[in-house]
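Only one protein chain is missing from this complex, and each of the others stays in its spot.
Every chain is named by a letter (A, B and C) in the order it is written, and numbering of its residues begins at 1.
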Amino acid sequence: MQYRRLGSSGLQLSALSFGAWVTFGGQIGRDEARNLIAAAYDNGINFFDNAEVYAKGEAEKVMGDVIADLRLPRDGYCVSSKVFFGAVDNPGPTQRGLSRKHVAEACHAALRRLRVDHLDLYFCHRPDLDTPIEETVGAMDALIRQGKVLYWGTSEWSATQIREAARIARAHHLHGPSMEQTQYNLLHRQRVELEYAPLYSELGLGTTIWSPLASGLLTGKYNDGVAAESRLGHKDNAWLQRMVIGDEASRRLDRARRFTALAVELGEKPSQLAIAWCLRNPHVSTVMLGASHTSQLLENLGALELVDRHDEAVWNRLEAITAE
Amino acid sequence: MQYRRLGSSGLQLSALSFGAWVTFGGQIGRDEARNLIAAAYDNGINFFDNAEVYAKGEAEKVMGDVIADLRLPRDGYCVSSKVFFGAVDNPGPTQRGLSRKHVAEACHAALRRLRVDHLDLYFCHRPDLDTPIEETVGAMDALIRQGKVLYWGTSEWSATQIREAARIARAHHLHGPSMEQTQYNLLHRQRVELEYAPLYSELGLGTTIWSPLASGLLTGKYNDGVAAESRLGHKDNAWLQRMVIGDEASRRLDRARRFTALAVELGEKPSQLAIAWCLRNPHVSTVMLGASHTSQLLENLGALELVDRHDEAVWNRLEAITAE
Amino acid sequence: MQYRRLGSSGLQLSALSFGAWVTFGGQIGRDEARNLIAAAYDNGINFFDNAEVYAKGEAEKVMGDVIADLRLPRDGYCVSSKVFFGAVDNPGPTQRGLSRKHVAEACHAALRRLRVDHLDLYFCHRPDLDTPIEETVGAMDALIRQGKVLYWGTSEWSATQIREAARIARAHHLHGPSMEQTQYNLLHRQRVELEYAPLYSELGLGTTIWSPLASGLLTGKYNDGVAAESRLGHKDNAWLQRMVIGDEASRRLDRARRFTALAVELGEKPSQLAIAWCLRNPHVSTVMLGASHTSQLLENLGALELVDRHDEAVWNRLEAITAE
Partner (left out) sequence: MQYRRLGSSGLQLSALSFGAWVTFGGQIGRDEARNLIAAAYDNGINFFDNAEVYAKGEAEKVMGDVIADLRLPRDGYCVSSKVFFGAVDNPGPTQRGLSRKHVAEACHAALRRLRVDHLDLYFCHRPDLDTPIEETVGAMDALIRQGKVLYWGTSEWSATQIREAARIARAHHLHGPSMEQTQYNLLHRQRVELEYAPLYSELGLGTTIWSPLASGLLTGKYNDGVAAESRLGHKDNAWLQRMVIGDEASRRLDRARRFTALAVELGEKPSQLAIAWCLRNPHVSTVMLGASHTSQLLENLGALELVDRHDEAVWNRLEAITAE
C-alpha cells in the first residue's frame, strides 16, 4: 500500500481506502462486513469512511462492532463520520444540519455507534445555508480541543465556503478544515481540478475521493443498459440513475464506452484503470472504494500497480476521451 | 409545526414552544405534566423552557423526570434553564446572581434536575449589576467549551447590556449571547420592536417570547374583573396583578376589551389571535405557551393557522388598537 | 451578616470570614472544629479559608470532613486553598512553589482533602521568584477553564507582581488574579492603604484580610508581656513572636497599649474595635477570623455592629494612635 498525507496535515492515509456507503448496514450482512474490513486492513487500508446517514446509523454500528471484534489497534486505523443528514427517518429540525447542537450530538452518537473515543475525521456532509459557518467552525474546534475529533473537514462544499471556514478559523485561533470529501472521476473533474485548485497550497487542503468509478459507469457494466438487479437499477436509487444516465446520459455513456474500450485495448480492467487515473492526481489524498464482496475490493486494490505502468502517451489518450 | 432559526444561529426551534413557568412543580401534578409534554412533543414543539427559580427547582425536576419517562430522543428536543434568582428560599449571596460561582453551580444543578448532559439554552434570567458582564460572559463561554451548554442568552436585559456582552465576547474570542427571553404581546411591544431592533442584524439576536397573552388579559377572561380563583386572583401573584391591572389598569383593560371584541367579530379565539399576532413579527424566534391543561395547549397551537388567514387590513386594525 | 463583593468580581463574601490557620488539624480537635464551622455558617459566614501548608494538609482534611458532615449546601459557602509551601515535611523541589506542576498537583490534592469538585478561591501563597509569572498565570487559567477553580489570587505579593500577572493575563486572554490575601490591622497598614491603592480601581482587586488583631497584640493580652502558654509564647512560633515584639517591639507594644486603653474608654472590647476598624476600609472584601473556641468567634462577630456605632471623631483618635 502507498500512503499519502491528508493535504499538508501530518495524517497519512492509505492511497486507497474503504467506504461503507450503500453496503454496510444494508445490502451486506455482518459476516461479509467483517471479511471486507479484515481484508482491507490486511492489505494496508487504514481509513474506513462512514456517516451518520449511511443506513441511518446502522453502517456505523456494523463497522464499530466489526472493528472491535477484529481487535484492530486503535492507532493503526482511522475512522470517520459525517454530520448533516441525520441518522433517523424524517429527522426533525434539530436532528440534522450543522448547528452546534447537531454537530455535537451527532459526534457523540457516532462515537457510541463506532465504539471509539475519538473520530479521526469528521465531515460536514453538506453545506448548511441555515447555519452561520462561524457556528459550525466553533463547534468543530471545540470537539478537537476536547479530544473527540482529530481532523474536521467538509464534503461537497464550494471553494468559497471552504475558504470562508478557513478564514474564520484563522481569525479566532480555531482549527480550520483539513480536507474535503468530494466526487472525482474521469467524468467528474471540475471541482477537484479547477475549483479547489488554489486551496491545495493556500490551505493545505486534502481530498478524500468518492465515486472513482462514477457509480459503476466506468466499469463498463452499464455499457449495454441498466439491469434491474444492479445498484443503479434498484428503485431506491432513482436519483443515482438520473445522475449517471440522466440529462447528459448519452454523452456520459458514450465516454464510458470509449474509456472501457481503451482499457480493453491496454489489457487492463476498466475499474482498475479508472481508479489508477484518480491516484495520478497529487492532490488526491485517498480514493475510497466501496465493495460488497472481498474479491471486488481486492481486485480494485490492484489499481495501485497501474499508476506507474503506462507512459504519458497512454494517460493522454484517457485525457482526450474525457476532455472532449 | 413551523420551525424558525434562533436569530442567526443554526438552531431551529418550533415557532410555538412550551414554558414550565407557574404550572410545573406547582399547580399541576406529574400526570398532567406528562400529558402536556407528550402532547407538545407530538404536535411538533421542540423547546421546553425552564428556570432554576420555577417552583424552586421543582419545575426542572418534574420536567426532567417526565422527559426521561417519555424517552424523548435527546436530539429531538431542546431544554433550557435560567440562572439568577436561585433555587432555594431566601438564597444566600452566593446562591443567586451571575457570578462565575453561581452561573457554574446553577448549571450543574439544572443538569442534574433535568437529567441531561447539556442544556440547549441557558439564560441569565436578569441583569446582575453586582457582577461585571465580563465575568458572566467568561463563565458562559467556559460552559459552552466544556460541552455543558450549547447556546447562552439573556432575559430582560437592556439592549445596551446585551451589546456590551457581545462586545466583550468578540474582543476575547468568547461565545456571545445568542438570544433574549423577553415579554412581548399586543400590550407590551417597545423592547422587541424598538429597543432591540438594531440587535437583530448586528448580533443575529434571537428572541424567545413569554407572556404572549399578557398574563391572560388578552384572552378576555379579565374583561369583567379578576376572579379570586384565577391565576391573577391568587394572593401569591399580587405583583402580576399590579402589572396587569395596576397603574395603567384601565387603559390596558380597555385595549384588551377592544381586542377581544375584534377577535369575536373576526370569529377567532382571542388567545389564538394574540399569539398569531406575535408570530407575525419575523424577529420572534419562538412564542412560549404556558398551559395547565392539554386542551388549553392544543387550542393555543391553533394560532399557527391564523397567521396567514387574515389580510393586512385586519392586522392593521389590531395595530390601531394597541398603537393608540 | 454583611456581604461584600470580592473586589469588582461578582462573588459576595461575608464581611467576616473564617480562617483555619494555626487551629485546624493542630491545637483543636474535630468536635471543636465542627462547632466552629457550624457556628460560623449559622451566623452568616460563607467563606472558609485554608491552605495546603496549614498543619501539612490536616487543616483541609478536617475542614472537608466537617463540611461534608454538616451537609452544608455547596453553593452556600466558599472554600479556599493556597499553594506554595507544600503539604509535607521538607517538601522536595517539585512539591512546593508555583510551577505548573505544583499548582496543578496541589489543586488536585486540596480538592481531595476538602472533598469538593472545585475550589472557590485558590491563592498563590507567596510569590515564587524561581517560576515565571506567565507559567503560574497559565496554570491558574487552565484550572479555571477546567472548572476546578473559580477565582484565583495571590497572597503577600507586591503590587508590581500582581500588576504583572494581570498584564500577562490580559495579553493572552487568560483569567487574571481577583484578590490578594494580605495582612492588615492597625499596626500594619502600608500595603493595603498605599501599595495596593491603584490596583483596586485598575484591576478590581479584592482583599481577604488576615491577622486583623496583629497576632493578638491588639486584644491587649500581651500588654503585660508574652505568657508561655499563649500562642505567641509557644516555642514553634518564635518567628511570630519576633514579628510582634521584635525589632519594633516597644513601639508596637506602646501603640497596642494606647489602642486598648482607648477601647476601654469607649466601653468596647479591643478585639471587636480592631476588627471593626479593618471593616471600615471599603477595599477590604472580608476580614478572616481565627478562633479556637466558638465563644471567641461569636464575640469577634460582634465587631460588625461597631462599624457604624462611633462617629468620625472616635475613628480619628484611632487613626492618630497608629499614624504617629
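Operating definition for what follows: contacts are C-beta pairs under 8 Å (C-beta built on N, C-alpha and C of every residue); 3 or more make two chains touch, one makes a residue touch a chain.
The model shown is predicted, which means the values in this text are computed figures rather than measured ones.
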Which shown chains does the hidden chain touch? A, C
Quick one: say which of C:34, C:56, C:101 or C:310 touches the chain that got left out. C:101
Could you tell me which of A:144, A:249 or A:307 touches the chain that is not displayed? A:144
Which listed residue, A:30, A:175 or A:310, touches the chain dropped from view? A:175
In subunit C, positions touching the absent partner: 88, 92-95, 97-102, 104-106, 109, 128, 130-132, 135-136, 138, 142, 145-146, 172-173
Can you list, in ascending order, the subunit A residues touching the missing chain? 3, 5, 8-12, 46, 73-78, 118, 120, 144-145, 147, 150-151, 173, 175, 204
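Basically, only the chains that are shown with their structure count from here on.
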Taking contact as defined at the start, I'd like the list of chains shared as neighbours by subunit A and subunit B. none
Please indicate the chain closest to the centre of the assembly, with centres calculated from CA atoms only. B
Type of subunit B:subunit C copy interface by residue overlap (half), same or different: different
Per the C-alpha means, the centres of subunit A and subunit C lie apart by a whole-Å value of 62
Among all residues of subunit A, which ones touch two or more of the remaining chains? none
